[in-house]
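See structure below.
Removed from the display is one protein chain of the complex; every other protein chain stays in position.
By written order: A and B. Residues from 1 in each chain.
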Amino acid sequence: MLTIATGNKAVAAAVRQVRPSVIAAYPITPQTEIVEQMAEYVTRGELDSQFIPVESEHSAMAACIGASITGARTFTATSSHGLLYMHEMVNWAAGARLPIVMANVNRAVGPGWNVWAEHTDAFQERDTGWLQVYVSTVQEAYDTTLMAFRIAENESVLLPVMVNLDGFLLSHSMQSLETVEISDFIPPLRLPHAIDPENPAGYGTLTGPDAYFKFRWDMERSMRDSAGVIRETEDEFARRFHRKYGFVDEYRCEDADVVVVAMGTLGKEAEVAADLLRAEGVKAGVMRIRWLRPFPRLDLAGRDVVVIDRDYSFGFGGVIAKSLAATARAEPFSVIAGLGGQEVTYDDIAEFVRTRSPGTEYWFGVNDNV
Amino acid sequence: MFEVRIHSRGGQGGVTAARLLALAAFRDGKYATACPFYGAERRGAPVVSYVRIDDHPIRVYSQIRKPDLVIVLDQSVMDVVDVLHGLKPGGVVLLNGIGPYPLQGFSSYTVDLTGIALRADLVIAGSPILNTPVLGALAKLGIVSVDSVKKAIAEMFSDPRNVQAAETAYRELVV
Partner (left out) sequence: MTEIPTEEYILKCTSACAGCSDTLTLRYVLKAAGPDMVLVVPACCTSVIQGAYPNTAMNVPVYNVAFAAAAACASGMSAAFQAAGRKTRVIVYAGDGGTVDIGIQSLSGAFERGTDFLYICYDNEAYGNTGMQRSGSTPAGARTTTTPAGKVQTKKDLDGIVAAHNPPYMATACAAYPRDLFKKVEKALSIRGPKFIHVLAPCPPGWRFSSEKSVEMGKLAVKTGMWILYEREQGKVTISGPSKAAMIKPLPLEEYLAPQGRFKGIDAASVALLKAQAEKTAKRLLREEEGTC
């Protein structure tokens, strides 16, 4: 069905079709619309889920964990401070190998209070064992949420998946949305380690130095295996529903001399900048990273690279720029832009490319850059 | 690409008006996005929202700086906000109000959305609903079709008075 929806409503629409048994969530701007919509679906009888209106995000993830370990499909949504407040349980969910799907509406972290887009919230969870994906349109938010369940619940993954969408820019933007009949795209969840009183077991018991690392290695092995599952799922999604995204969404990169690397809505805006630059005779392309974990391999050999980080690791640098410097042998021009919803236009992005200085870092809008 | 900026006060339905306009344009077969610029605003504070309409998919998320059309749902925001900022030369201004409001270099139109809403008893929590009648005015200006306006309103609101209010605004706006 073709309709029009906000990013938040697109996520909610996908979750409704996947029919989780348990949804536990707590409201936070700009994610609240998702929680409200899920509660509405349940109240109207359109969704036969247990909706748990928890008293905090820590409890939201704890409730999802408790439900998931029984073998139930679960979903939650959060943002920024909510995500950080549940940090302990975010770790727990991955360590417990639970295929929980969570939408995170990316928002800056206080102080000062700022409700606008930034990726630093989710980046602070990047080493927890969750798969992370970042979307750039309403349609992509919907499609990716569907895929997230199939990927998380795959027996060779069994790790939680976080679907990230930019606060307000995408969560509250209304665009066209084509919903699909998912049919058997997402098979019923079969959790091999689900709690079974007829076969009692201890979960998360004291685990000593002689065993703990084996569980960590098992998580890493599944994270590596997830790359293949992601590819297979994206292919199957494209085969059934005719939309394909991939690990990295490439735009006019085939012959590009300079590539802009960005995430989320900035990655879309960068496409307009690439068109502008090409009109000026600059062969520009865009690589929009979708999957942050597992981290993709980018082919940047022989190209100039401009990385826009809507995040920052203090005392280190833009996380994507530094990650690419380490994994893709790139010497990027690292631009820090869009923090806390800072306005970044396609003209600005084109200017980053024109004035690029490989190997340096530039904070957009700051006058005393060095 | 046709770009619209809507000025209102929190609670007047400016954000919903943007969403309705995008939906109507979409029903016309166009691509459209509605992006609200939310601040920490509360009821009564000046609010801006944006609509982009195009024949091609829209990839721009940044704010509209050179709109083709500016809509002012509450003229009192003009005391604190330069609603004409960046408006393209010869651009259109649609104001909620009574009587002409000439603006040098632009085409301005006024329609009494508040009066239409009050006469139809379209009031929520003490505020007249402006976002459905304004769609009728936009149809009169040729931004979207009348048919799509009716469809869009019916999709988002079940009360038939909303469609009627849009029809009234369509009739009352003198072009």
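One rule holds in what follows: contacts are C-beta pairs under 8 Å (C-beta built on N, C-alpha and C of every residue); 3 or more make two chains touch, one makes a residue touch a chain.
What you are looking at is a predicted structure, and each value in this text was computed from that prediction instead of being measured.
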{"item": "Omitted chain - touching chains that are shown", "value": "A"}
{"item": "Omitted-chain contact residue, chosen from A:Gly202, A:Gly281, A:Gly302 or A:Gly315", "value": "A:Gly202"}
{"item": "Option from A:Tyr41, A:Trp92 or A:Trp291 whose C-beta touches the chain left out", "value": "A:Trp92"}
{"item": "Per the touch definition above, residue among A:Gln17, A:Gln50, A:Gln124 or A:Thr345 touching the missing chain", "value": "A:Gln50"}
{"item": "Residues from subunit A at the interface with the omitted partner, ascending", "value": "21-22, 24, 48-50, 52-56, 58-60, 62-72, 74, 88-89, 92, 195-198, 200-208, 211"}
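Throughout what follows, only the chains that are shown with their structure count from here on.
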{"item": "Between subunit B and subunit A, distance of the C-alpha-averaged centres to the nearest whole Å", "value": "33"}
{"item": "Interfacial residue positions of subunit B with respect to subunit A in the complex", "value": "15, 18-19, 22-23, 26, 31-38, 40, 58-63, 65"}
{"item": "In the complex, subunit A residues that touch subunit B", "value": "4, 6, 30, 113, 115, 166, 168-170, 172-176, 265-266, 268-269, 271-272, 343-346"}
